[in-house]
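Missing here: one protein chain of the complex. Every other protein chain is in place.
Chain IDs A and B follow the sequence of writing; residue 1 opens each chain.
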Amino acid sequence: MTKVEKQQAVAYGVLSFAAMLTVLILGLIVFYVLSKGLGMISIEFLLDKPKKMGSEGGIFPAIIGTIYLVFITMIVATPIGVGAAIYLNEYTKEGPITNTIRFATEALAGIPSIIFGLFGFAFFVILLKPITGGWSIISGALTGVTMILPTIVRSSEEALKAVPSILREGSLALGTTRWQTIKRVILPTAFPGILTGLILSIGRVIGETAAFLLTLGGSLLIPSSIFDGSRTLSLHLYMVAMETGAMDIAFGTGAVLIFLIIIINATSRFLLKKFIRKMS
Amino acid sequence: MNHTSREKIVKVFLFLAAFTAVLSVILIAFFVFKEGMPIFITYGISEVIFGQNWNPTNQVYGILPMIIGTIFVTIFAIFIGAPMGISVAIFLAEISPQQISKIVRPAVELLAGIPSVIYGLFGMVIIRSILADISRGPLGEHLPASYQTGYSILGAGIILAIMILPTVINISEDAIRSVPKEYKEGALALGASKWQTIYNVILPAAKSGIATSVILGTGRALGETMAVIMIAGNTALIPEISWKGLFAPVRTLTGNIALEMGYAGPEHQQALFATGIVLFLFIMVLNVLTTLIAKRGFNRG
Partner (left out) sequence: MKNGQSKIQVQNLNLYYGSLMALKNISIQLPSNQISALIGPSGCGKSTFLRTLNRMNDLIPRVTIEGNVLIDNHNIYEKDIDVVELRKQIGMVFQKPNPFPMSIYENVVYGPKCHGVKDKKKLNEIAEKSLKKAVLWDEVKDRLKDSALSLSGGQQQRLCIARVLAVEPGIVLMDEPTSALDPIATLKIEELVTNLKEDYTIVIVTHNMEQAARVSDNTSFFLNGEVIETGATEIIFTNPEHKKTEDYITGRFG
């Protein structure tokens, strides 16, 4: 082998090793948590209430809390995020207004989640306590909305841009209004792409902890309304691991979380493929 | 005209939706600064930022240990994660056969989706115990007892390095793929090997994109909270400035806020918001850096 060929072989080896290592690490983390946690998962585990501060028993309240939180967050965030994307893509030309909005969206995307937590705490939990009930699901959800807004706006805008402009023109040339065109032609066409972004956002809400640590309250009781405090699966894992040391419960919760993430990931990839097929 | 007024109403609602982003940024910045500034005013900016003691019960709010903790953990994470991420990016963009990409790419995507507490759990159980064994065993005589728990800068850095991989990989890969293929073909036509082409032509051309990916990865590491808390040790002390310091437990700015907010009294809370301000400023600096690099990269073409 020449020197050049040797260099290339070494370089290729290093790069391939890095890639292999990455896959290995993923496999290690996923399989380790699943292997330690799967054994814990049973109907009782999923449906029972926790005992002794969560170090024994089940994780049912955390499951309910997660569902409540995701539901409320998405109900509020979706119209705002998709609406913003529609505004940016369909109603304005590039200029100072759109630049400001885009800058704000990018800025939001870069803010660490603990800062969102600080904001949520000061604004929703303390200041707006009469409306939100203080430490509550609604406080957490509204905080979550600001966190996932950039994701929804970005993916919705991409989906809208992918709709061929000749469809827009065809509709407008028939004497329809902008909104009719958007509602009847553009949104249905862009829907799979938008949905993909929404599903990714759900994954983000489920995986997020820091912001909800400061806004949800961490109550171990099953929430009866959105004004009650609660905890999510992620939050439960953290609190059990750090405060009680009951690692078996922590791993069981972790296994449930990993399942959720895998399902969400697979669903969004499937939908993305469908969207690409529909467009071509 | 009926439809004209309906269109106007729709446009207003959509504008309000879009403006929510602007409103959110303003509110977030406002509240964090509003709650945190009083501490700087009462105790003095340099007392807080350079204060080496964090003792809220005695109203001592020095956050230097957390600043140093954040910096060291982040530097270590970048030190490991950036080269690895860039390597994987090159691999995916230039070398990998289709079949392998089909495995590596979804793996990276999945890594990006794993919740931070899972990383923390993994770090807390596996990484920590490995490091504890190393620091008690072969290194036992060199390290002080408090550095032998496994909760350390090293541990946090390793976990963070893994967590920032998807960011670095995705953005670097994009940057590498955007290099015009004429550059590549020109070099190959002159007889350069594939690796020589990558190293001498493609990577320099993708320089600013790769740099951006590293900076974004840094931002991600700076802002990470849960995983770090679960493995960094959370001791508010400045680590020893030597190789031994790698095994020292530290507390980050993010950890400081998350750990103490639950039970902090009013002034203590303000100090935590002040910690948030410092974190905010770190992120601002990074953002400015990113914009500068983007501009330079753009001008160089």
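Heads up, the rule we're going with is that a contact is a pair of C-beta atoms (placed from the backbone, for glycine too) under 8 Å apart; a residue touches a chain by one contact, two chains touch by 3 or more.
Because the structure is predicted, anything quoted here is derived from the model rather than measured.
Visitor: For the chain left out of this view, which of A:L167, A:I263 or A:I276 touches it?
Guide: Of these options, the touching residue for the absent chain is A:L167.
Visitor: Could you list which residues of chain A touch the chain missing from the display?
Guide: 93, 164, 166-167, 169-177, 180, 184-185, 188-189, 278
Just so it is clear, only the chains that are shown with their structure count from here on.
Visitor: With touch defined as at the start, can you tell me which chain A residues reach chain B in the complex?
Guide: Result: residues 4-5, 7-8, 11-12, 14-16, 18-19, 21-23, 25-27, 29-30, 32-33, 79-84, 86-88, 91, 100-101, 104-105, 107-108, 110-119, 121-123, 146, 149-150, 153, 177-179, 203, 206-210, 213-214, 218, 234, 237-238, 241-242, 247, 250-251, 254, 257-258, 261-262, 264-265, 269 of chain A touch chain B.
Visitor: For a test of understanding, state which residues of chain B touch chain A in their complex under the given definition.
Guide: 3, 6-7, 10-11, 13-22, 24-25, 27-28, 31-32, 34-35, 84, 87-88, 90-92, 95-96, 100, 103-104, 106-111, 113-122, 124-126, 162, 165, 169, 193-196, 198-199, 219, 222-226, 229-230, 254, 257-258, 261-262, 272-273, 276, 279-280, 283, 286-287
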